[in-house]
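Only one protein chain is missing; all other protein chains are in place.
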Amino acid sequence: MNNRVVSEKPQAVYFYGTCLIDLFYPQAGIGAIELLRREGVSVIYPQSQTCCGQPAWNSGYRDEALAVARRQLALFPRPIPLVIPSASCAGMMKMHYPALFRDQSDEATALNVAGRVYELTAFLVDVLDIRLTDLGDPVSVVVHTSCSARRELGVGDKLHTLLRQLHNVEILEPENSAECCGFGGTFAVKQPEISAAMALDKAATVRATGAQRLVSQDCGCLMNIGDVIEKQNQVMPRQHIAELLWERTKN
Amino acid sequence: MSTEFRSNVAHALKQDAVQTHLRTVVDRLRAHRQGALSDDAAFEQLRNRCEAIRADAIRRLPDLLEQFESNAQRNGIQVHWAETTLQANQIVLGIMQQHRATFLVKGKSMVSEEMGVNAFLQSHGIDCLETDLGEFIVQLADEKPAHIIVPAIHKKRREIARLIHGHFPGLPYNEDIETLAQSVRHFMRDKFRAAPVGLTGVNFMVAETGTLCLVENEGNGRLCSTLPPVHIAVTGIEKVIARLDDLPPLLNLLTRSATGQPITAYVNMINSPRRPDDKDGPDEVHLILLDNGRSRIAGDPELLETLHCIRCGACINHCPVYRQIGGHAYGTVIPGPIGAILEPQKQGFNAAAGELPQASTLCGACAEVCPVRIPIPAIINRLRWESVRKNQQSQNSRPVVPGAGSGRKPLEALIWKIWAWCCTHPGIYNRLTKLATRLRNRLPADMGVWTAVRKAPKPAQATLHEHLRTMNIDHE
Partner (left out) sequence: MNDARKTILDRLRLAHCPDSTPVKCDDQNDPVDSVLGSDERIDCFINRMRAVRTEVHDASHDSWLDILHGVCQARSLNNLLVSPHTRWGAMIYAEIRRFPALKDYSQTIEDWKPELFTAVDAAVTGAYGGIAETGTVILWPDAHEPRAMSLVPPIHVVLLEKSRIYNSLTEAMRIQNWTLTGMPSNVILLSGPSKSADIEQTMTYGVHGPKELIVILM
């Protein structure tokens, strides 16, 4: 699916780091920003950003989700794209803000912001048509495509489009690749037993590929799968796609 | 916090052999469906059409039900209405008593499971014999179906062989599937011959013609609806469709989504009881239309899409949660994603099924395969909200599901309030995240079930906010 809204390469974009990247995977955010800047796009990072509101929205706490989401809306007034290095959070803003803000006084603003949201990999491929030169050593990576990227936004293939440009990267797919890893945000808290069983299954298929690294466009999945693999005392570093791309293509 | 559902789950996850077997069979069902979808564009068109057919039928439900009733009655079918499962059971009992019948043969029917008709009739001295192979196995084991299409999905052939051998000790023990099936056939033949009443479900009711349409592979549904002098069909009010022309696309989509077949061995279209010239067929055909909460669900513009379901089971087969825990853990007649939205709406949030909207990662696999595109994740989200909502008067929509708000726990609600407060106060948020990074080596390593299989997540050395303050980034 081509999710392109703007017709030409924008001069500037807003960047939304997501709370998970902010706290656990800042290198993913930095990598993404560096990639965007190298393409000649200036990046605006509003420091007042916190969380998109998805955890509360998915838990049924709509008032709380609304309050948090409303606070984010105010950060993106200019008519430029909003790039998010997470399909899950991008999906929240793009697909669920319209429902969350339905019949609210700022519904129009929410729709406007939702319309400008891009998931990072889709933005790099569809809007920037980015060209990458691999400068890294040979490495094999196993790809986990998040459910939000695959099914909610329909941009699951962008990750592969990007990785295929890196000649020294061998791309491996786990068996049953379309299956959810079992994170599901608050699901992992509310139904920890099922979540654990799913995570174990996913980690097993990921490990079975024998890849050197685990890559995804979503840090929630990376944390879930990667922490299982670590617990099993296996070495398979996890990387957000942006971090990997930047690491292998920077001069 | 332990709940009925969570203890079911814990029990299910402990059964390694059942789990492994379940996954094998579920994967086989997924492969069958995938094999049946050769032309994506045509399949999407077919979905468009069927989605519209079901949406239309549910929107015009009262009119179509009346049209169906009058056509069916004109054809000689006796139509009964039941608001509750108790009423439906009493209607069945009344018919049995009127014919002094003490025994009936049953075709596969999820609505009859919903009614609990077997147990009800049993308590009145009437025996029900499940004749569908899978249902029969489940009945022998004194269990409930674990899947709506494949009732004995959780049973391995060895277990089935033991059950059948135990029931027919005269037969030598055998694990060959064909031999097992033939033993059951042999046993059932006499029952079909002697049964005074046959009971079946219905897949579609055609309003335009008053036709009952039943879909099956084994032929037991035909036997139940053809040989006994009385046929009782039970169905939910939502199964009606407007026109005969609506049937072919729905049949096509139903069987391909369910098992990957282009069509089932039998499509049985029942128009009337035996007519004067006919030499066989039942003298009486009764149809029981069960509501049991459906008309309430139909009153909500979002939730009513739940009623579009054609019971193909594709969402169940593709659900990663079902694949882990199987059907019984849900504790409901209908398991899987469709069960997780339908059962709480029927039973209310105070029932054990009230927790089922939590049994989803919102991965979207269900919506992806649903032939009539029921937005299951969106309905799950809506139900999660209904379950914890407050200030019911202030919302312009009234709660549709009984027990709305009963899932709201004070501590949880407080946590969300605090979370929202932090996330709406960036200064606080930044101080807290910074603090977490500074304490990264001192955070608890034991976080319950999460860390039973995973290492505890560890914050980075510095937050992205901090990193970017030192980079040349416009912070606007």
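First chain written, first letter: the chains are A and B, and each begins at residue 1.
We adopt the following convention: a contact is a pair of C-beta atoms (placed from the backbone, for glycine too) under 8 Å apart; a residue touches a chain by one contact, two chains touch by 3 or more.
All of these numbers come straight from a predicted model, not from anything done at the bench.
Taking every chain of the complex into account, the chain not shown here touches B. Across B:A10, B:L93, B:A141 or B:A181, the residue that sits in touch with the chain not pictured is B:A181. Note on the undisplayed chain: of the listed residues B:L93, B:A242 or B:A436, the one touching it is B:A242.
Screening B:V18, B:I53, B:I95 or B:I148 for touch with the missing chain picks out B:I53. Of the candidate positions B:P62, B:G166 or B:G448, contact with the hidden chain is made by B:P62. Contact with the chain not shown here comes from a single listed residue; of B:V25, B:L129, B:I148 or B:A378, that residue is B:V25.
With the whole complex as reference, residues 25, 28-29, 32, 39, 42, 45-46, 48-49, 51-53, 55-56, 59-63, 65-66, 80-83, 87, 91, 131-134, 137, 150-153, 155-157, 160, 177-178, 180-182, 184-185, 188-189, 192-193, 208-209, 211, 217-220, 222-223, 226-227, 237, 242, 244-245, 247-249, 251-252, 259, 262-275, 277-281, 289, 291, 295-296, 298-300, 304 of chain B touch the missing chain.
FYI, only the chains that are shown with their structure count from here on.
Separation between the centroids of chain A and chain B, computed from CA atoms only, is 33 Å.
If you check the complex, the residues on chain B that touch chain A are 6, 9-10, 13, 27, 320-321, 323-325, 358-365, 367-368, 378, 381, 383-389, 396, 407, 413, 416-417, 419-420, 422-424, 426, 429-430, 433, 436-437, 448-460, 462-469, 471, 473-476.
For chain A in complex with chain B, the residues that touch the partner chain are 12, 17, 19, 21-27, 29-30, 33, 42-51, 53, 55-65, 67-68, 71, 75, 99, 103, 147-148, 150-152, 176, 178-180, 182-185, 187-201, 223-224, 227-228, 230-231.
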